[in-house]
Each structure stands twice: as structure tokens, then as C-alpha cells.
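Let me begin by handing over the structure; questions about it come next.
Heads up, one of the protein chains got dropped from this complex, but the rest are sitting where they should.
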Amino acid sequence: MAYFLHCVPSLLLYATRAAVAPASPASGAPASAGPADPALIEDLVAANRILADQGVLDGYGHVSVRHPKDPQRYFLSRSLAPELVTAADIMEYDLDSNPVDQRGRAMYLERFIHGEIYKARPEVNAVVHSHSPAVVPFGVSNVPLRPLYHMSGFLGEGVPLFEIRDAGGMTDLLVRNPQLGRALAKSLADKPVALMRGHGNVVVGSGIPLAVYRAVYTEVNARLQATAIGLGGSVTYLEPEEGKLAAVNIAATIGRPWELWKKKALRK
Amino acid sequence: MAYFLHCVPSLLLYATRAAVAPASPASGAPASAGPADPALIEDLVAANRILADQGVLDGYGHVSVRHPKDPQRYFLSRSLAPELVTAADIMEYDLDSNPVDQRGRAMYLERFIHGEIYKARPEVNAVVHSHSPAVVPFGVSNVPLRPLYHMSGFLGEGVPLFEIRDAGGMTDLLVRNPQLGRALAKSLADKPVALMRGHGNVVVGSGIPLAVYRAVYTEVNARLQATAIGLGGSVTYLEPEEGKLAAVNIAATIGRPWELWKKKALRK
Amino acid sequence: MAYFLHCVPSLLLYATRAAVAPASPASGAPASAGPADPALIEDLVAANRILADQGVLDGYGHVSVRHPKDPQRYFLSRSLAPELVTAADIMEYDLDSNPVDQRGRAMYLERFIHGEIYKARPEVNAVVHSHSPAVVPFGVSNVPLRPLYHMSGFLGEGVPLFEIRDAGGMTDLLVRNPQLGRALAKSLADKPVALMRGHGNVVVGSGIPLAVYRAVYTEVNARLQATAIGLGGSVTYLEPEEGKLAAVNIAATIGRPWELWKKKALRK
Partner (left out) sequence: MAYFLHCVPSLLLYATRAAVAPASPASGAPASAGPADPALIEDLVAANRILADQGVLDGYGHVSVRHPKDPQRYFLSRSLAPELVTAADIMEYDLDSNPVDQRGRAMYLERFIHGEIYKARPEVNAVVHSHSPAVVPFGVSNVPLRPLYHMSGFLGEGVPLFEIRDAGGMTDLLVRNPQLGRALAKSLADKPVALMRGHGNVVVGSGIPLAVYRAVYTEVNARLQATAIGLGGSVTYLEPEEGKLAAVNIAATIGRPWELWKKKALRK
């Protein structure tokens, strides 16, 4: 009995840490799932630049991609403004958002947005978190964000609102630990986009081009919807079936905007 | 009688295909009407770049021109983002929107917008389809788009709304076959611009410079009109006669903006 | 009697032309008042570029300056998009807007805006006509354009509206002859800015830097005023005395923005 007494503090510490902070495994950093395909890392770097170029990301926000060889790993830049991200900045994480090989690099405080969504959504392979400016107002309004044209048909499934007060009371609005990440993933449910009240939004997709497309057109739809509302008359939104059919078509033609955006963003 | 029985399947096939899909003539691709004047192709390429530069087109949308030597042919780029279009991308089509020499190149799904309008409007020689952002809100609003200054006098004839549900029920909003193209052309009637609900708009003209001018100033008018409405007071629109006179004047001075836009767009 | 019959057609023709078109003096072009100071022409070219750069002018609009040596002459570019204007494009006119040395160059249809204002306003030495986009909505609204901050104090004198229907009935909205130019000058009266309903605006000043400054800050004020109104509460405009004092101060510090704008515009 006495033998174990010395363990109590560390057990309590581990329990406490597990409850309130990201758990660094007592055994060390998680193992790498192997190097990523350079083409995938290039797409991830391009995604950062595209989203900055398209006005979705500014000095803040981030985009990740799940490791193709291991669903328990994902790639995300070190803490850096998106438009400065290069291949050398990409880090590998497990789904608890522990770094595989940190090497002293600063990590995004909100990496838990990515890890927890990858846990909850096996079909999702790319996640974008942004403060895209036309969308933030919808996150603090009781006017729902809805698709008004075919480019944003994917919004037709509904756009949930993550209210962080429900999960964490009064906070700095940041998803800075796994519990808040799990609460966000729960609000997101099976949808492609969730608003984060007083903060921004998160967008997911089966791959980088689709997640980037959705992030861009969520922003565009928000801008157009504000204008349509401002005209003062009625607004005709897409019917659910129109939204579904439009989303299917877009997913099939994702190459066209992706090629253009990648070309423009990597040129700078 | 028996002799013809073997024709029945192919007749049925042709009838079916004609009803639901773009007809590839059973006899092969349509014949070319001959090479286009390089100056015309240069203008078509410039139009793509200008419309992207002026914020009318983004990764989507397209512009075509009727073949000067044969009203049954038109030129349109292969499926590509407008700002990437070069002379080598331009393809020739018949008015059923069949390609003359496809060479495996991907075609715009909505080329039927162009072909069907060229059929319905003998005086039209250029067509622009876009999702120009200030106009989309008018396409989902019951507030009519109307000209409020001389630059957009051509809107004074009226701006019809194409509601695709009337022609195709619940769709992905795309004009992806001749029937929908015909329905759009019918809504457009004899007007220079039609709104496409939940999608974008189509603009026509007797030549590329006029169609491009109209596309740009439809967008500008939409932006100005939203602002004027937002001031909260009355809005004075052009009288029909003012619109007509203004449109005549603009058509006569179309060289000035065209030269400037072409210079700026081809410089990039 | 019979002798004069052959003159009747040409007399009728001249009478008709005098009534409806700018009179080319039967005696020939007006005499030049001498070459302009190259520094003045450089400022006029810079003004064109600055106003395009600042979003006041696009492919349309123009700016002129009175001849320093002769108040009966002014300088204005040939008909060309403002951002393409160079020193070689500048032409000299009399106040009836007849060119001194046309050399087949196309003239702005609306040069009468400049000539007639120079006649009516001896203290004015520079005139800007534009379709600056935030101002056009005020020209079609019953909400008056008023200064809400010190930079646009000069609007505090009042901003008259020129309604062309009063002078010319149903027109194409263009000030295309001296009569309409006189009507515009009459509406402008002694103010620095007049709105032109369904068209744009005209701005005047004692020199190019002041006219350019006023054109830019009329546009900025219009933008800010639309935003202030959109907040839905009360808007506090400048008191008349504040407007006067602010305008005096700005006129005294006009060098600072002018230097910056000239530098940026001529760099391109």
C-alpha cells in the first residue's frame, strides 16, 4: 500500500492533465506514420496560400489534412501566418493533437479543432478553420446562413452554430483543448460547415480541394446573402434538393477552380 | 415494313438522346466553317481576361462569339477558368453545341446557354454567362434590377428572370442540355440581360465589346442600386426613353472602355 | 431674289447646327493662348492617373485646368480613358469648348461641362467630371449628401442636384452641348460639388490639387455616409461652421496628400 503512495501524486497529475490539458503521453511523442507524399504537402501549402489569397484567411486560421497512410495522424503547419507557410513548416500530429516531432516549434493553440474533428468524422480528410470576414457576422446573428446559389449548395444541409459558452462558460473563445474540440465536433455533427459564435468558422471536406472550395464559397455566399437581405425584399434560397444536386455537381468539377487558385497562389 | 424494323432501335435511340442529352450527330462531328480571323480570337481571349479582371468572372463563367462566316457556328473556350484562356483553347461548335474538333478536350457543361441563344437571336453575336457577384442577389430577390444611370441604360428594356424550376423542376441549377438552354433563351426573349435565379446571369450583344461592356455595367449597376436602396430614401431610376437614348450613345462610344480594358487585361 | 435661293439650304443648315450642335466658328479654330507650363500639364496628367488610381474615374470621366495665361482657354485631354492620358494627349479649348488645334483627334462629348463652368466661375481653375461609384447613388436618392467628417467639410456648403430633365427633357443624360453645360453650371452655382442625376458628379477647385482632393473626398464621404446610415441610428453631420473651418484647414495642407498621390500614380 505504502509502495503505491508515491504513485498517487503522478496519477493525480496525469488525471488532472488528462482532464484539463492536452495529454503528452507519459511514454513520449507519438510515432510517425511515415513521410507524406510531397504532392500532398504541396497541396497543403497551396491551400494555405489560396485561402489567404481568396480573403478567407488573414494572419490567423489554419488548414490541415489527414495522413493518407494512417487515419490517426494529420498534417498541420507550425504556428505561422498561413501565407508564410512552406513545406518545411508542416508538422505531423496524432488525433489528440500531440506533435510527432516538435523540435521546439510553436504549435497552433487551436489544433484541437482538427484532431477532434478527424476523430468524429472518419470520412473527413481536410479541415479549415478561419475568421473569414463575411461569415463572422452570421456567427453572431440569429439570421441563418443559407445557400442562395448553386456554388454553395453544400450549405443546404444546414449550418450549425457552436456556442462555446455551452461547453466552457466564459472563455477567450479559443478551442484550446480536446474537450472544447470535442464540443465543436459535436456541434458540427455531419455537416460541412459550422459557425463558431464570436470567433469564426470551421469547414471540412473529403480532401483539400473540396475543403478549400467550401471555405471560399461559404465566404462568398455570406457576402451575397448580406447583399440580398439588404435589398429589402424577399430572398429565395435553394430548395434542399437543389442544394444536394448542386453540391454533387460541384464536387465533380472541383479541378477547375483548384487549378486556377493553385496557379495564382503559388505564383506570388 | 420489316426492312425498317432494324431502324427502330436507332430511331428510338436518336429520339431519346435528342430528348435528354446533347445530340452527337449520328453522322459524326459537325463540319468547321473555317478558321476564325485571329483578331476575333484575340478579342475573345481578351474578353475572358477583361471579365475576370473586372470582377465579373472568377473561376467560373464563359464568353463566346458567333462565327462571322457561318451563323451556325460559334467559338468558345474548352472548359477552363476564364483568366487562363488562350487562343489555343478556343473550340468551334455548332448551335446544338456539338464540338467540331473536340480532340478529347473537356467542354463547358453549360455551353448550351450559348448555342440556344444564338439560335433564338440572329442579331446576337456574343454571349457572356457569369456569376457576377453584385447581380446574384438580384436573381434571388423580388426587387427588380433597374438602370439608375446612363452607363446601364440598356437595362431599361427590362431584365427577365429565368426560373429553372419552371423548365426542369428540382435541378443542380445548371443549363446542362439544349432543352434548358431553350428555356433560358425563351426567358431572355429580346432583352440584353437575363437573371438566372440561384445561379447568375447571361448577357448578350451584337459583338464582343458590347457584350463585355454590358456584363461589366450590369454588375456595376447592381452594386450601385444596392447602395442607393440602402440609403433608405427614394430611388430615381432612368425613364424608359432615357434608357434607350443612353444605350444608343454607349453603343457608339464602345471603343473607349474596350481599348482600356483590353490593354490592362492583356498586360497581365 | 432667285440669287439667294441657293443660299437657303446652307443657311438653314447653319441655323440648325447652331441650335443643336457645338458651333465651330465659321471663321476657323480659336487662337492658342500659348503653350502651357510643362509643370501644369504634368499635374493635369497626374490628376487623371490619381483619380483613376483612387477609384474616382474609371474608363470614363475627365479633368481639365484653365490656361494660366488666358482665362478664355482651358486644357483637357482628347477623348481617352483617364489612366491612358499623357502630355501629348492634352488639347487646348476656348470656353465654348472649341478646340484650338484639333488635328483630327476625337473630343470628349461632354467637354461643355468644363467650358461652361469656366465661364460661370472665374475663380475656378480646375474641373473634374466623374461617375465616382459611391456618389452616383446619392444622385438618384432623396437622401442628401452631407459632410460627416473634417476631410469633406467643403460639402457643408450644400451639394446641389442637376436634374437634366429640367433643361433638356428626355435625353441620354450627357451634357453634350453648351446649353446643357450652362444649365449644369447654373445648378452648381457657387458650390464646390454638384450631383448629376442618373449620371455622376462634377467637382471644381481653384487649382488641380484642390479639385482632385475634393473629388476623392466626395467619394470617400459618400461611402462613409452610406455606412453610417446603414448602422440604423442617428447620424451627426458637421455643423456649417465646422465644415467651413475644416475646409479652410484642408486647403492649407493640400500638399501632403497631393505629393503622395502624384508619387503613387506616376509610378505605375
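Things to note:
The chains carry the letters A, B and C, assigned in the order they are written, with residues numbered from 1 in each.
Everything that follows uses one rule, which is that a residue touches a chain if its C-beta (ideal position, glycine included) is under 8 Å from a C-beta of that chain, and two chains touch if they have at least 3 such contacts.
Computed from a predicted structure; not experimentally measured.
Among the chains on display, the ones the left-out chain touches in the entire complex are A, C.
From the options A:Pro99, A:Gly200 or A:Gly243, the residue with contact to the chain not on display is A:Gly200. Taking the complete complex into account, C:Leu148 is the one of C:Leu44, C:Met91, C:Ala120 or C:Leu148 that touches the chain left out.
The residue touching the chain not shown here, chosen from C:Ala29, C:Leu109, C:Ala167 or C:Leu245, is C:Leu245. Of the options A:Ala33, A:Leu76, A:Val136 or A:Ala211, the residue whose C-beta touches the omitted chain is A:Val136.
Along chain A, the points of touch with the absent chain fall at residues 58-60, 79-81, 83-84, 109, 131, 133-134, 136-143, 170-174, 197-200, 226, 229-230.
Counting the whole complex, the residues of chain C in touch with the unshown chain are 148-151, 153, 220, 223-225, 227-228, 230-239, 241-242, 245-246, 248-249, 253, 256-257, 259-261, 263.
As a convention for this text, only the chains that are shown with their structure count from here on.
If you sketch which chains touch which, the chains link end to end in a single open path, with no loop closing it. Counting every residue number used by either copy at the chain A-chain B contact, under half are found in both chains. One inter-chain figure worth recording: chain A and chain B are separated by 37 Å, centre to centre, where each centre is the mean of the chain's CA atoms.
Within chain C, contacts with two or more other chains are made by no residue at all.
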